[in-house]
Structure formats: C-alpha cells, structure tokens
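Of the protein chains in this complex, all but one are displayed in their positions.
Chain naming follows the written order as A, B and C, and within any one chain the residues start at number 1.
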Amino acid sequence: MKLAYRDALRQALIDAMREDPDIFAIGEEVGRYGGAYGVTKGLIEEFGAERLVDTPISEPAIVGAAVGAAMAGMRPVAELMYVDFVGMTMDQLCNQAAKIRYMFGGQIGVPMVLRTQGGIGRSAGAQHSQSLEAYVMHTPGLRLAMPGTVYDAYHLLRQALKQPDPVVFIEHKGLYAMSEEVDLSVPPPEWGKAVVRREGRDIVMVTYSRQIHYAMQAAEELAAEGIEATVIDLRTLNPLDFDTIRAAVEPIGKAMVISEAAMTAGVAAELAARITEECFDFLEDPVVRVAGEDIPISVSVELEKGSVPGPALVAQTARELVA
Amino acid sequence: MKLAYRDALRQALIDAMREDPDIFAIGEEVGRYGGAYGVTKGLIEEFGAERLVDTPISEPAIVGAAVGAAMAGMRPVAELMYVDFVGMTMDQLCNQAAKIRYMFGGQIGVPMVLRTQGGIGRSAGAQHSQSLEAYVMHTPGLRLAMPGTVYDAYHLLRQALKQPDPVVFIEHKGLYAMSEEVDLSVPPPEWGKAVVRREGRDIVMVTYSRQIHYAMQAAEELAAEGIEATVIDLRTLNPLDFDTIRAAVEPIGKAMVISEAAMTAGVAAELAARITEECFDFLEDPVVRVAGEDIPISVSVELEKGSVPGPALVAQTARELVA
Amino acid sequence: MNKDSPVGLQSNTNLLSYYREMQRIRTFEDRVGELYLRGESAGSMLHLSIGEESAAVGFCNAMTDGDTFTTHHRGHGIFLARGADPNRMMAEIGGKEDGYCRGKGGSMQIADMGLGHLGANAIVGGGIPAVVGAALVAKRRGNGKISVAFFGDGAMQQGILYESMNMAALWDLPVVFVCINNQWGMGTRIDQATKATKLHERAAAFGLNAETVNGLDVMDVIAAADRIVEGARAGTPGFLAVDCFRFYGHGRKDKSPYRTEEEETVGRQKDPVKFAREALIAQGHDEAELDALDKEITEEMDATIDFTIASPEPALDTMFQDVYAPGQPVPEPVRSRIERVLARE
Partner (left out) sequence: MNKDSPVGLQSNTNLLSYYREMQRIRTFEDRVGELYLRGESAGSMLHLSIGEESAAVGFCNAMTDGDTFTTHHRGHGIFLARGADPNRMMAEIGGKEDGYCRGKGGSMQIADMGLGHLGANAIVGGGIPAVVGAALVAKRRGNGKISVAFFGDGAMQQGILYESMNMAALWDLPVVFVCINNQWGMGTRIDQATKATKLHERAAAFGLNAETVNGLDVMDVIAAADRIVEGARAGTPGFLAVDCFRFYGHGRKDKSPYRTEEEETVGRQKDPVKFAREALIAQGHDEAELDALDKEITEEMDATIDFTIASPEPALDTMFQDVYAPGQPVPEPVRSRIERVLARE
C-alpha cells in the first residue's frame, strides 16, 4: 500500500483512538480545521469535538492541561503546531511532565504524547523551522521519538500512545507529503530500537528523521562509486538504542552522525560523544558530525537550504572519511 | 582582598551601573529585597527603583521587556531567580532575544544580560536545582558565561555588560558564600577566553562553574599520588575557547570533561565531541564525561548530592584514565 | 456535600471541627518550622501557611472524595485540610523514606494520588493548568467531581493562569481557582505587583464566577466556597480570592525586613484561628475544653517530628528509580558508564 507520512500519522491516531477511548487530541486547530498539516483531518467527524479538543492559542496551558488529564487517567495527545513553540511550554514540559513521576516518588506517571513537527523545508523562517530535539533529549523523564519513514510514522505513534511516560513526538514538516510503499501489518520493532536501513562495509551513518532520506540518497550515490555505507535510523532518541550503533560501528571503525539540528550541544554531539566513548578502540577516525549550522534559519529559500545538511554534504563527508 | 562570589557580582553591578547610566536591573525582588541570594542588596539605595526594577512574578514578560528595552537602547540586566524558571521564558529568550539581530538582517542587536543561577547544593528540589546551560549553548545567538571564581564573577559580569549581544549569565547557588582572595584590579583575560587554573602533565580536566573547585580539589588529591592534572576553566561556553583546550589536550592525550548538568545531550557531550574531533590523533583514550546523572534532582540531601559529580568521582575517574 | 470525605472535619460541620482543623494546621506548621531550624528538614526553602488556615479549611470543606487539586509552595495547610497524614507529610518535608514521595519531593513537591492531590509546585503558577486537564477528564466521565488549583496572589501575575481560566470558562469545566491572597509575594506587597488589586475582577472578565472573601471568619470562607463549588460542579468554573495575611517571613528564616512591625501587627489581627476560638468561647465552649483540644493536637504534631527523625534516609540507589515507569529502559548511572568506558568493555 502506498501511503503518505501524514496519512500514516492520521491512521495511527484513528486506530489508537478506536482502540483506547481514553485517548484524545488537544491543541490548536486539531479538530474542525484538521491540523495545520492535515494530520487530524476528518477525525472530528468520527470522534467528535470531545476527543478532538480545539484550543485557544495558549501553548503553555495546552501542555499543562494535558499533564493534568494524563494524571487524571486519560491519555492526551497534545499538539504544538510547530516545535518552535515549545519555548513557551518548557516549564510545563520539563519541570512538570518530565519530573512528576520522579518528584512524587513514583506514585503516578504522565502518559501523554506531545505531537509536534520541526525542521526546514517550507521557507517558514527562523521561528517556524527549528530542530529542537536536543532540548528534549537533554531533559530526564521525557521520551523522544522522531519518525523518518511512513511505516515509523504509523508504528512509532501507536507505540508512543502506549508508553507510561511522556513522549515528545516530533514529525518533520518536510516529510508530510512523502509517500512510501508500506505494509503496516508487519509487526514493528520493539519501542526504542533502531533500525539498520542499509548495510555497508565502509562507513556507518547514524541519523534520524528526515536526514534518513538524505543519508540513503548519499549512500546510493556512494555505492555507485564503490563506497558502501551502513545507515542507522535511530527512530527514538530516548530510549536510545546504542547496541545497534555499537554493533555497526565496531567492525567498521568509521562513523558519522547526521542531524538537522544546530551542531553545538545538539543531538549530534551526544551521539558522537557516545560512540567515541563506547567504541574508541575501534575507531580509525573521529566520529564526524554533519549537522545544522549554528545560526538561525532564514526565510530566503537558498539560505534556508544552506543552513542544514543535504545529501551532497553527507556524501562528500563520507567520501573524505572513507578516503 | 577577600571577597565573596556574591559580593563580587554585586560590586560588578555597582561599578557597571555607575559607569553606564543605561544599565538597569529588572526582575523579581531585585530592588527592595536585594535579590533572593543577596546579589543586589542595597543597590536600590544608590540607584533607585528606576534602575532596580522590581517586577511581578511574570518571567516571560520580564525577559520580553528586557528584549524591548535593549532594542530601545538601554542595557537591561534581567534576572531569573532560578535558571529552572527559564522554561517559561524560552520563547522570549530563544525565539526573540537570540534571533532578533539575525532575523532583522543585522539592523539591531539585543544587548541584554540575563542573570540567573543554577546548580545543586541547597536541597532545593527538582525545580530549583538544575543546570540548564545546554539549552542556552545549543541556541545560536546567545552568549553564555558561567563564572566559577570570585574574580570571574566580577570580571565576566563586567564584560557581559559590554557585549553587543544577549548574554545568559549563570551563577552557581553553591558559590555565593564562597570567599576568595582576589585582586580585582588585575586586568581580566579577554572575553571568551578560557583560563588554565593548574598545569599538569598527565591529564586535562575541562570544566566550568562550581565544578572548577571539585576539579582543583581532585587535582590536589591526585598530585599527592603523583598524578598531575591540567585544569581548564572555560568561563564562557559561548564563545568557546577551543584553542586553549587544544593546546592542553594535544601534548597530553588524555582528557575528561566535567559538568554538573545532566550528561545526555549536555555541555559535556559537546565538549567531548569537540575535543575528539579536533584532537583525535593525539588521544590515547576516549574523552571521558563526568557529568550529572540523567535524573531529576531530589530534595533529599543524600540523593541530591549523589546526582552530580563530586571531587571523589572526578579524582577516581582521573586515576583510572591515567592508569 | 462532603458526605463521603475522609477528612474528619467534613462529617461534623460545626465551628469546633473547623477550629480543630485550623489549629492542626497551625501546629503542624509550627513543628515543621522547628524541624527546619533543627536542621532535620530537607529543602532550603520552607514556606509556612500560618495565617491562611481558613482558606485551606474553609475551601476544602466544599471538596469531596475524588475531587482533585494542585497546590503551591505554601500548601501544607491545604493538604492537611484534605486529609493528609501529618507523619508522612513531615517525613516528606524531612526528605525521608517514609514521606509521601519517598523523600524526593519535599515541601514544595508533595503529592498524594489517594487524596486527589496532584501535586504542590515550586514553580509559581506551575500547578494551575493541570486542573484544567483533570477537570476535562471529570467532565468527560460525568462523575460530578471538581478540580481545584490553589495558589498565592503572586501567581495572579503569571500568564498561564489566564490561559487556564479562559479554557475553563470556554469548556464549562468543573474547576475552581483559589487564590490565597496573603498580601505578599516574597518581599513584594500585592499593590507593588499589580494595579488591579481586586483580583476577582480579572477572573470575572474571563467569564468565571468570581468572588473575594475575607478569610478572618472561616464560616465566611465556607459559605463562599459552597457557592463557588456548587457553580463549578454544575459547569461554571469559579474563582475565589481569600484575603488573609502572611504572618511570618516568606521562608521560615526570612524576617521580612521589607515590611514594618506595625504592618505585621495589624496584619496578624486577621487571625482566623484566634477568631474561631473567640467565637467558640462566645458560643459557650470553655477555655479548658479548647485547651484540651489544643493539647491533643500538639501531641499529634509533636509525634510527627519523632516519626520523621526515626524515618530512614532513602537508599542512595532509589535515586535511579521513578525517572521512568518500572520496567522501562533507564539511563545508566554515570559512575558505571565511566567505569565501563575506561575498562574498554
């Protein structure tokens, strides 16, 4: 079946909401409008306004209300229209949702999902194009899923909706329209497991979300030149499946990590540090970070594109690393 | 002269405010109360309520108002009583203050300082004890200073108050009462430069803020055992003075980074990744991260202390690394 | 109302029981202050609710089993009024294993799901929006329950309150926002924090059923709470400001140098405990009877200190528990990570 990323997410919500009457979506334009990117389109017709709760433009209270609803026994799917808006909700997300189980000595959890989307690709400017997953990954208590494929869009969301702890679920705005041939009935890997998308003997590329596709594209290009890359799709950044990374890196000894987020103190830093720590004696070269520039994103299409890695930079880096 | 960290900060504010009439402090309890940790004590008497602006408990608007005042030509020192409250201000800090110069094509900057304090040591619980500098370091456009000594408390704050761009200035609550013998009249290192606090041949410790003291303590202990450590105090995390790190690490080949912040995707990850990238051929061992646990901080004194590195862990790690 | 509550006072709706509850709160606060000064309390911050007893007892009187609530950094009294076990409270404030949160939360992050206490909060305003979510659930389930956010006058200046009130009104939620207006937020008097000191007017402008009540007479608070809660149960969210006075410093050690002695003397005349006691005497109760009651309370609260001191410190490895649900993948402790890395295993 050919399915778009957007529709896989939508289907995941539908299937999950049919199965679990305690799941409801809450956020701006999730109901009548059907979601800014169409993910919840039509859901209000099946599930009603009680389960697709359109909210005022009040991000802090949206996340806070989701925390309360989760504590009271339901399973909210709060939506932030853009991950860029997480800034105003970081108190509710990081001081409340993330810490409640711990601060209260394990009495209760906060089984909510915060759906949002990030990344460049729509010339949306500095305040609508960021990749802010590092804020989340750095905060103990939050799980973090970032699907890069249509299959994962479906299954990771289904799995996120079964977690006992808060999950931040970051989609990529550049992927919504992407269609892939998928069989959703194939059982998914366990929650928290990475997937090796491609195996090669020369270099390991560790990545997630949209950059998966750039890595795969680069890998194909490299294959034509005789360079074979392993591409790992992390799928979730918390939990982080380090075993899969280790198993790939140790025999090869060359690794690069690829992330759209700003390089400094970003996800790529964590991955590079971790790989180096754990696989040091196997590494022939430093783990190279291919990441976003440490700059805001411009609205100008060219500058926007230049601000994050593309397939050419990935391929070129791999070439030099293998050389 | 023997001076407390708290009083050095206070003196820096006094001297800066005397020099520059456009500097004013704005935040909760900065005026009449004199600051939750006494840093602004008595300043209102000299400078008046116009320059020590006591605010309602409205963190987002405090930071936002500082942004506006900076754009309008003054130099606000906004205060967040605890860095833990940055969560609710991340939009104003990261989407506004950090990006305004860029988004507006260089027309104007936001020369504000956001003074705040973090860290453990007062059994203040999960929402008042965090080390959140990674959020700042990851955000392009924000400078980040974290003084660990009395001298730096004074001079870094003076320098921060001359920067053309927003500076997040994070003090450590465990240092306020610390007194050191200082001569403030010694001219400070250039803004953005690290300082080598101690030179040794066996291992490099890269750290900042309170962990400086733990590193020095561990280094003394190690010296007694014949292990000599170089200790680098970064002073500012943005700008990051990598040259000083490189110069120390290359000849020695063994490095550890020490940070109180949660390890995963934290400052220690950036430093470890960076050192590895840049000094790979010189490293005998992986750069080891000695950092905070990936857990919230408990109010229980023992659990609190256990959550972040102490001198014993620093020393033990160095011993094993050198062995 | 209140028929099914576990709280003693609820089954006996007369002034004597309210007095008893208020006195229990005041005595608990007194003892916890002592624990703190003795250095046996965890937490460098301890905020006592002395002077605010009528708000806690008066409002909680209108709450029943299954109602939920959040509190703030000065929430001991509210929790006691909802039926908390003072031993487990005191032990939590002491950072001990027998505390409600096994020593992790302390005074400002205490909670008990059994009593519907969704948590105190060290973030001013941080607990407010949760009641919107809890009330959404209550409404969905049609169980007649309300959710209540308690907070101080300082939180009136946090934007999230307005977002939350707006949602509560928009969705006709069974929510009440209770502002305990003790006139001060740290060293800032309410008129130094806002021009709009008639706090309930702000809530009214958002469409809530809003009142201000004088906290001197707990019976007035009870009556106001009954009105507001009745509306909330019927789907009109409410707001109640209870005027009182923060008798002592912001934290236990704060001597309030920013306010005058006269201000304190006048402020402390608004003493709901004393007022209730005098009313009881006027009703014919005798001093001896009340002294006996006070003594009983003193003994109960004295025991909490012993309980706390006897309670063990939490074991160090509990530090790694409850970051995530049991059985879920957990972060590796730093020490073991370092050892593994250095052993090159």
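Basically, a contact is a pair of C-beta atoms (placed from the backbone, for glycine too) under 8 Å apart; a residue touches a chain by one contact, two chains touch by 3 or more.
These figures come from a predicted structure and were not determined experimentally.
Across the complete structure, the visible chains that the omitted chain touches are A, B, C. Interface note for the absent chain: among C:Leu16, C:Met113 or C:Ala204, the touching residue is C:Ala204. What chain A contributes to its contact with the hidden chain is residues 28-29, 32-33, 36, 54, 56-58, 60-61, 84-85, 88, 122-128, 263-264, 285-286, 288-296, 298-303, 306-307, 309, 313, 317, 320-321.
Counting the whole complex, the residues of chain C in touch with the unshown chain are 157-163, 166, 169-170, 192-196, 201-202, 204-207. In the full complex, the hidden chain is touched by chain B at residues 50, 53, 55-56, 58, 60-61, 63-74, 76, 91-92, 95-96, 100-109, 140-141, 143, 163-165, 192, 239, 277-278, 280-281.
In the analysis below, only the chains that are shown with their structure count from here on.
Compared with chain A, the chain whose C-alpha mean position is the greatest distance off is C. Centroids built from CA atoms put chain B at 30 Å from chain A. Taking the mean of the C-alpha atoms as each chain's centre, chain B and chain C sit 35 Å apart.
Chain C has residues 103-105, 109, 121, 123, 126, 159-160, 323, 331, 337, 341 in contact with two or more other chains. Within chain A, the positions touching two or more other chains are listed as 60, 91-92, 95, 102-103, 140-141, 277, 280.
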